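Report on the following structure.
Removed from the display is one protein chain of the complex; every other protein chain stays in position.
Let's look at chain A:
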Amino acid sequence: MEKGQHVGMADTVLVKHPGKLISLGLGSCIGLVLYDETAKVAAMAHIMLPESRKDKDTPKPGKFADTAVPTLIDMVLKAGAKKDRLKAKMAGGSQMFNVPGSKSGFLAVGTRNAEETEKNLKSAGIKLVGSDTGGNKGRSVEFSTDDWILVVKTLGTGKQGI
């Protein structure tokens, strides 16, 4: 992949045009991008878990779906974006291991991450214009402000843009 800003686990990173955001090896985590094409800004979060614990502070708001969404909104608005122009794209949230009959519900955390991210976008009134979640394959994503396309790469099946 080309050079760009790497977004590590639980990070939130903002870029202004021309910029590129990259997250490698997403499994159950979600790579979520919010962007405004007119203001030419974009920000990505690498979400690990669906919900924050209300009784506990987290040093990294990108960690949870319910804290990442408002944080990203805040970041892009401060950088000049307008709320009603914001769009979202996301990828990830897979279930890496399929274990029949296992009592460990945590295997399905990817699905819950995707659902919770979608729910939080919806309640913030942000349009999800592209999404590639679920399944059982890991993904790498990159988002460029040149074309506002989220390129999703999987091992074995190649690349696709959403």
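We adopt the following convention: contacts are C-beta pairs under 8 Å (C-beta built on N, C-alpha and C of every residue); 3 or more make two chains touch, one makes a residue touch a chain; residues count from 1.
Rule of thumb we're sticking to: contacts and distances are computed from a predicted model.
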{"item": "Hidden chain of the complex, named as in its UniProt record, picked from \"CheC, inhibitor of MCP methylation\", \"Nitrite reductase small subunit NirD\", \"Fumarate hydratase, alpha subunit\" or \"Multiple sugar transport system permease protein\"", "value": "\"CheC, inhibitor of MCP methylation\""}
{"item": "Hidden partner chain, touching residue among A:12, A:67 or A:94", "value": "A:94"}
{"item": "Hidden partner interface residues of chain A, rising order", "value": "8-11, 24-29, 48-49, 59-60, 63, 94, 96-104, 106-107, 109, 136-140, 155-156"}
